[in-house]
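Left out: one protein chain. Kept in place: all the others.
And then subunit A:
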C-alpha cells in the first residue's frame, strides 16, 4: 500500500464529508451570534438538498449541461432564505420560543420536501438521478504537491467554496462593523439598541444568512454525494453541524476545525477496512466512532461552552 496516496485520499474524503457540515456550521454561527438559536439547521439543509435535486434536474432537462449543479445551488440559497424567514418571523417578530420554532422548520422540511417530490414526480419517493453532478477540480500546479495536492487541491468546487466561506465569515464577524453589530445584538441587545443598532433587523439578517448557508450545505450533499434527493439524504448532518458550531465555540475557525474533525472520523471508517487487524472491529463501532469521540473530546478538553450571552432570548425593548 502506498502510504502517501492513502493519506492524501483520506484527507480528500475527509474534506468531502466535511463540506456540508462547514457550510451549515457557518450558517449556525451567523444565526446564533445574533442571538437566535437555530435548531432548524437540519431542516434548512433538507430544504437545500431538495432544491438542489429538483432545480438541477430541471436545468439538465432544459439543456444547461454542466451549469445545472450551479443552478441547483442558487435554488438552494433562495429556498433557504425563504424557509429561514419562517423561523425569523416566529422567533423575532412574534417572540416565539426559538427552539420550538426551529423544531417547526425541521418538521416542515421533512414534510413539505417529500410532499413536493411526490407531487412533481408522480408519487416517486426521490428525485430523478442527476446526470451532471459536480466533478472534482484539480487546481493546476498545487494539485501536484504530494499528499495535500491529492488531499486538498483535487476536490469539489463546493469544498473550495466552503473554505472561502469560512475565511469570509471570520473576516465579517471580527473585522467589519456589520460583524461587530451582529455580535453585539447577540451579547447585549439592549445596549446595542441604545447605540442605534437595529436589533430585530440584525437578527433577521443573521437568521437569513444561516438559512442560505445551511441550505447550500444541504445542496452539496445532493450534488456531490447522492446525486438524488430522498428522505434520508439529510439524516442528522444538521445536528452534527450544530455540534460542530458549539464545539468550535461559535467561532468560524473553531467550527471549521470541528467540522473537519467530524468529517475525518467519518472518513476514517472507510479506511479501516484496508487494515487486516481492523476486520475484527464490528462495523457498528466504526459508525459510532465520530459521536463517541465528540463526547470524549467535549468532556475532556472543552468543558463549559461560551454561548452568546443573549442566545435564545427574544428581544423585548420594554424589558430591562
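We take it that a contact is a pair of C-beta atoms (placed from the backbone, for glycine too) under 8 Å apart; a residue touches a chain by one contact, two chains touch by 3 or more; residues count from 1.
The rule is short, and it goes like this: contacts and distances are computed from a predicted model.
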item	value
Choices "Sarcosine oxidase subunit alpha", "Phosphonate transport system ATP-binding protein", "Branched-chain amino acid ABC transporter permease" or "Acetyl-CoA acetyltransferase" - which one is the UniProt name of the chain not shown	"Branched-chain amino acid ABC transporter permease"
Residue among A:118, A:144 or A:198 touching the omitted chain	A:118
Positions on subunit A where the hidden chain makes contact	39, 86, 89-91, 93-97, 99-101, 103-108, 110-112, 114-115, 118-119, 123, 232, 235-236, 239-240, 242-243, 246-247, 282, 284-285, 287-288, 291-292, 294-295, 298-299, 302-305, 307
